[in-house]
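Below you'll find the structure I mean.
Every protein chain of the complex appears in place save one, which is left out.
Presenting subunit A:
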Amino acid sequence: MALKLWASSAANALKLSSRASAPFPASSISRCFSSVIDGFRYSDSHEWVKHQGDVATIGITDHAQGHLGEVVFVELPESGTSVTKGSGFGAVESVKATSDVNSPISGEVIEVNSKLTGAPGLINTSTYEDGWMIKVKPSDPSELQSLMDSKEYSKFCEEEDAH
């Protein structure tokens, strides 16, 4: 069990997709080129959620930012807006395209990452940390269970890219 935990944190540090099934952590390198964070939950439209107590932090995944390219502008809602699972709350603009970002859960926006106004590229460079988009007070924490965990999401990305 301890070995598995070590594997996860080593994988996180090395920005590798972690596979809980591998008994030899040092050699488990995922075929999926995008990174994931264990403990986060993921939607099938490529957003991540980090749930800590009463607050859920949301952003787009490494897979998404890699496919979108350099982010030049981020459109975010205002604090106090409500979001619904599966519906758009903002958009991310890359060179020629604007792409909707959908909320993986329902709730009320309590904080918005204002750093993204001046530095939209944080989504590319610090996808799971400084590139967070909104913080939400979940209205229904059970929605998190229907989202994918890091293992399921990695597999989902692999299957998408295999086309």
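Here is the rule we use: a residue touches a chain if its C-beta (ideal position, glycine included) is under 8 Å from a C-beta of that chain, and two chains touch if they have at least 3 such contacts; residues count from 1.
To be clear about the criterion, contacts and distances are computed from a predicted model.
Trainee: Quick one: the chain not pictured, UniProt calls it what, "Centromere protein I", "Probable D-lactate dehydrogenase, mitochondrial", "BPL/LPL catalytic domain-containing protein" or "CDP-diacylglycerol--inositol 3-phosphatidyltransferase"?
Mentor: The record for the missing subunit names the protein "BPL/LPL catalytic domain-containing protein".
Trainee: Which positions on subunit A touch the chain that was left off?
Mentor: 45, 67-69, 72-73, 75, 86, 88, 91, 93-100, 102, 160-161, 163
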